[in-house]
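One chain of protein is taken out of this complex; the other chains stay put.
Up next is chain A:
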Amino acid sequence: MNPANRAKTLRIDRIACTGQGLCGELLPELIDLDEWGYPIVKDRSVPDHLRAHARRAAAACPLLALHLDADRT
């Protein structure tokens, strides 16, 4: 199957993340922010209808710490 169509999961690079909080603003359905602005992922797997939003959140991260991985299966 084309990797672009596979299910996607969120991955946060905890070492790169500095808690800017843009991902939580753009994808509140899947990402909460703690009191310092660091993301808490509620659900790692991205439903199809949120895929574009997840991509936008990953693109917005100024530290490039939010990744959208294609599932291997």
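We take it that a contact is a pair of C-beta atoms (placed from the backbone, for glycine too) under 8 Å apart; a residue touches a chain by one contact, two chains touch by 3 or more; residues count from 1.
The rule is short, and it goes like this: contacts and distances are computed from a predicted model.
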Task: Omitted chain, identified by the protein name its UniProt record gives, among "Hydrogenase maturation factor HypA", "Mannitol ABC transporter permease", "Cytochrome C oxidase" or "Sulfoxide reductase heme-binding subunit YedZ" - done: "Sulfoxide reductase heme-binding subunit YedZ"
Open item on the list: If I consider the whole complex, including the chain that's not displayed, which of A:Ala7, A:Val41 or A:Ala60 touches that chain?
Closed with: A:Ala60
- [ ] For the chain that got dropped from the picture, name the residues of chain A it touches.
- [x] 16, 20-22, 25-26, 37, 59-60, 62-65
